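Some notes on the structure that comes next.
Excluded from the complex is one protein chain; the other protein chains are retained at their positions.
Labels run A, B, C and D following the written order; every chain starts at residue 1.
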Amino acid sequence: MFFLQMLINGIVVGSIYGLVALGFVLIYRASGALNLANGEFVLFGPYICLVLMTALNVPFLVAFIGTLIISAILGLVVERLVIRQLQNAPTISVIMATLGLSSLLAGAVHIIWGHTTRTFPPVFPQTPLNLGGIIVTPVYLWSFIIVMILLIIFSLFFKFSKIGLAMRAVADDRQAALSMGMSVKFVLAVTWIIAAMVAGIGGILLGNINGVNPTMSAIGLTVLPVVILGGLDSVIGAIVGGFLIGIIQNLAGGYLDPLVGGGLKDVVPFIVVLLILMLKPHGLFGSRGIERV
Amino acid sequence: ACGGEDSASTSTSSDSSSSSSDSSGKRTVVVGGLYDITGGTGDVGTPYAEGEKAYFEYLEMKGGVEGLNLKLVGKDYAYQIPEAQKLYQELRDKEKAVAILGWGTGDTEALRQQVAADQLPFISASYSENLKNLDESPYNFLTAASYSDQGRAILKWIVENHEGDNPPTLALLYNDTAFGRSPIEDIKAYAKEVGVEVVDEQVIDVQATEAQSQLLNMEKKNPDYAIIQQTWGATATILRDAKTLGIDTQFIGLNWAAGEGIIDIVGADVAEGYIGILSHAFPYEDMPGMAEMKEYLDAKGKTIDDINQKFVQGWVAAKIMVEAIKIAAEKYPEGDLTGPQIREGLEAIQNLDLGGLAANVSFAPDNHAGTEKTRLGIVKNGKWEPITDYFSYRD
Amino acid sequence: MRNLFVRECGNYKTSYKEDMKLFGTKSEFIKWLILIVILLTLPFYASNYWVGMLTLCAISAIGAIGLNILTGFTGQISIGVGAFLGVGGYTTAILTTTYGLSFWISLPLAGIVTAVVGGLFGIPSLRLKGLYLAIATLAAQVIITFIISRWDSVTGGTAGMVLSRPTIGNFTFMSNSSYYYLSIIILILTVLYSVNLLRTRVGRAFLAVRDRDIAAQIMGINLFYYKVLAFIISSFFVGIAGALLAHYTMIVSPELYNIQVSIQYLAMVLIGGLGSILGSILGAIFITLLPVGLTSVVDLLTAYMPNLYQLFSAFKEFVFGLAIILFLIFEPGGLDHIWQNIKHYFKVWPFSY
Amino acid sequence: MLQVSNLEAVYQKMILALRGISLHVKEGQIVALLGSNGAGKSTTLKAISGLLGAEDGHITDGTIEFQGELIHNTSPDQLVKKGIFLCMEGRRIFKDLTVEENLYAGAYTRKDRSSIKKDIDKIYEYFPKLKMLEHRKAGYLSGGEQQMLAIGRGLMAKPKLLLLDEPSLGIAPLLVKEIFENIKKINEEEGLTILVVEQNANIALSIADYGYIIENGRVVMKGEASALLEDKTISEHYLGSGKDLKEGRSYRQRQRVVW
Partner (left out) sequence: MGPILEIENVSLHFGGVKALDQVSFHINEGEIFSLIGPNGAGKTSMLNCISGLYRPTSGSIRYKGKDITNMKPYERTTLGIARAFQNIALFAHMSVLDNIKLGRHTLMKSGVFSGGIYVGKASKEEIEHREKVEEVIEFLELQDIRHKPVGTLPYGLQKRVEVGRALALNPELILLDEPMAGMNGAEKERMSQFILDMHEVMNTTVVLIEHDLGVVMSLSHHIAVLDFGKLIGFGTPTEVRENPDVIKAYIGEETVLEGGKA
């Protein structure tokens, strides 16, 4: 029972990790860069949703869609004003720029919304569900469902849309992609828009769990092991990685923490990742970089 | 004397705010402030900083301190210790601050040696027991019961109020930082002394969004009480997950785990019955000490709804510092006030009446812990209500 | 794996070549001499505060040079510098405080211990590349700080340890200016060493590993050896910087070495210029002083609008981010590149091909 | 169809690569562009297809006209939509995509998605080797296989004007002939206009209608392909002297090709 509860906990918590990790994967697929501002992207969503819900008094679903739209705009603006300017710069500069972005966005959040923790009016039912002795909070169940839906959407998207192909081509060789008639700008814009939207969704779910305050952006770094475990360029990897890390964390918390005096929960993902990388240098699902001479 | 001050006096710096007499013949005294506004503890750091500033503004409103030109120069270090170290240098060298109002445990401890070397009295919002040690921290002052004393007070309360036949059992929930671990050993030692059994300890990260594995582990030991040494975020996580899992342990938070914010975050429902250390008064409590603050708020066109307990806490810290400066200024009417003189001022404070905003404080050359007294409160109907008066575990 | 450091086309960096020229001509040498003299006389005319700030800059510069050797020259991104600074800091703390060793012995030992730890965490570089390696170093960061905060008996746990300033005979490096000299001299030695190293065989091998590791192998370069070597050398300097910093602030605690620190160092090398020693120094100065500058602006503004202090504080963060972004957009080559352009402007090379 | 006039281009604001090139390609023609290493051939093609920007290059002077429209300020993706497609030098296949995906990438701008599958099969007919490698990541292909893929990708785009940069690079002789025969065939059957840069002057001129020779960023000679084929200087410099290599040389006395 204890084990099962840990397992389920891991999965539900992992679904949020997966969601946030997805944002990283999308950006990586299109530009080979790590979006270190992902955590701040996550931060924006719930604030916007909250403003829509409390200040404008719209129902949650409308606020949710509104948030998606505004997040999309945020993604677009970021791409236009920052990423596009660095089109010809090395990837590491782009990574650095996202770092700058994270500081800038965090500053913006502070300026606009201040420092206090805000809470969502209850959106999801508050009473925990008892599934045969295993207790799950509805918010987490919802994140699990949403993650699954997104997984399907993205898999289909990458399979059937040209953008999916273009994203990978752009990441592979930008100049060659241009010569194929792929608009690098368009591809990047779409990627950032989607990534911002995904982050927004993750943020809203997270905000429903623990309220919203600027420190929430820390999730950005927390999920890095997830992304790496799954493989930087794999959508399915992000999700599976999310579940795995969630489970590992909970099991470690459940069984190992009592032995070492606690605190392993936050370190264990990194240890696991280090070990797994030794066996699979590109994560579980990441594609191997090709080098031929 | 330290080298820092030596070369400062020979420097050609042309900073305006040096601690010399201005044209009106008043002596300028600069107090430095280190705030966290934009960092990890910004939610409590900001009202605290506002409280400190408010007190200085209030003083000015009331005509200031006789013969002194008192200034508070505060800077946001975003809870980054290296930044705090830089800003401290700036306060010391550029602003010529002679006393510091600090903030977190990490940065206070990081600056401990330095302030001792520079001889600048330092009051921070960290109530770490370490700082009581006069050999190691000769310039640090504690304005409220240390975390350890808070824990001891809780233990005393438990022993006195525990119902049931078996001796009370206790769990400790804290995070892996200097702040989190600060009282743990002392609490364990004291628990042993008073016959409370510590059955479990769990480490929960400051930024944890869930703590189910830890709580389930704790549940196995089924403690009667659990003491929380966390900030609001993690405390909220603990209370919520405990509710979800149907854990019936009585949670009791130290001062940073208590306060209004916790109710705001988890909702009155979940918070109901949660007990916490109330080291300072809430604005809505009708304490005599509130009069000054109300006067200030009126002048600013604000009400007590605009402030919270952390504001009060900052206000009190500033007030104690100013009190010390007044004493020092009286004793040393000539020349610039220096750090050691202000320290003397602080050490001369005897049973300073804070009008119920906090326990009265006294210092002495061999005691920098202002008080051991604190009180407990409980959340009832979405509001904190004190359940004890200020008391010391020794009482 | 994509090479993270190569822009898709065009605009090639020739910093290595520039390095060769750095001391190549007599006039250059004289210029550097003048610079050094300026640095060494600085405490005589700068305020105590600025001497303190520059000390911090110098210490950061040592660490940034270390990181640049790893990231800029060998192409291995590290997000673990913070923890390695900690290893240096704790080593010297333990050696001087617990074992009573002299600073002058513990300083190099701190470098060596950090080098060993860095080398250990460099072992995954055999198989990991690019961002995967970067995250592995992040893991190093998390694991090392975890160990430090848990190894109470040795490290004092989360409470940290207290250090004292170094002494020679009766003289203690207590004043800002004396510590400034200490740091600056070590910085100069670091610069001399790394500039020389990087223009000789080992440095070329580093660059080769960064640019095209397969070709490098065929040139007879043992990839593993050089990758780990880069970790070792880099960590050595980071360890030295950590030790210097620890004795400067006189405290070590796990919270001092968090990931923010790692990220700041990464920012130093990127803003300064990857693969440039001078860039590392400029970057260290920039990242150390920009917040200071912004604080002054905030103070200035607050003086007029005291009620907006909170807003301005947040603005600081905002502007900091903005500065980094603008910088990357308008000068992707880093501060080093700007410097080169300025130099180019004022100078006609006596013998340019 | 394509008119390049007095084109000047620089890299990194200082390296002058083209110094006033003028070219004319008529609809339905195959035009060959010859010249030694560094002459500026690739730069010319990149300029036409708008790809200089990605290499920090700029057109500083001159105009490019395609079907009566000035295009030197048009973005590369627009140019592909207009019907100009460049098979870049050095293959530049997408390493991480499979062979098939690379071909799909070639057809990125095409609207007639239904016939793409059919065209891919056609490419496999031209290059049976590719069919065998269909699902392999392109990065693992041999040099020549990659080159086939690059050409196939160009054909997939169904452009009006195809720019080929050294299609025969690294291709075995038998296949070179086949490729050029196919190019000629497509040109004749589908009226595809082609501008080809080639080192193998012999074979390029043999299928071309017209030829340009550029050196140091300038056109130094132009004419009907057949006439150029006959020219003696050309055969010496571009085809090699044909002398026995082992005769009469010492490396101190080597002659350099100077125009």
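In this text, contacts are C-beta pairs under 8 Å (C-beta built on N, C-alpha and C of every residue); 3 or more make two chains touch, one makes a residue touch a chain.
Nothing here was measured: the structure is a model prediction, and the numbers come from that model.
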Visible chains that the absent chain touches, using the contact criterion stated earlier: A, C, D
Listed residues D:His58, D:Lys129, D:Lys184 or D:Arg218, member touching the removed chain: D:Lys129
Residue in contact with the excluded chain [from C:Val117, C:Met174, C:Ile221 or C:Ile324]: C:Ile221
Selected residue (touches chain absent from view) among D:Leu2, D:Ile123, D:Ile183 or D:Ala201: D:Ala201
Of C:Met161, C:Ile233, C:Val252 or C:Ala323, the one touching the omitted chain in the full complex: C:Ile233
Positions on chain D contacted by the hidden chain, ascending: 11-12, 15, 34, 36-39, 42, 89-91, 129, 136, 140-145, 147-148, 166, 169-177, 199-201, 235-242, 244-246, 249, 251, 254, 256-257
Residues in chain A touching the chain absent from view: 292-293
Touch residues of chain C, complete complex, unshown partner: 6, 12-14, 16-17, 193-194, 196-197, 199-205, 207-208, 211-212, 214-223, 229, 233, 353
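What we mean here is this: only the chains that are shown with their structure count from here on.
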Interface with more contacting C-beta pairs, comparing A-D to B-C: B-C
Interchain centroid distance [CA atoms averaged], chain C/chain D, Å: 47
Rounded Å distance between chain B and chain D, as computed from the means of their C-alpha atoms: 74
Computed distance of Cα centres, chain C from chain B, in Å: 35
Multi-chain contact sites of chain D, meaning residues that touch two or more partners: 54-56
Residues within chain B bordering two or more other chains: 37-38, 46, 176
Contacting residues of chain D [partner chain A, same complex]: 49-51, 53-56, 75-77, 79-81, 85-86, 88, 92-97, 101, 104-106, 108-109, 137, 139-141, 153, 157
In the complex, chain C residues that touch chain A: 1-2, 4-11, 77, 124, 127-132, 134-136, 138-139, 142-143, 146, 150, 213-215, 259, 263, 266-267, 270-271, 274, 310-311, 313-325, 327-329, 332
Contacting residues of chain C [partner chain B, same complex]: 43, 45-49, 51-53, 56, 146, 149, 157-160, 162-163, 174-178, 249-251, 253-256, 260-261, 288, 291-292, 295, 298-299, 306, 309-310, 313-314, 316-317
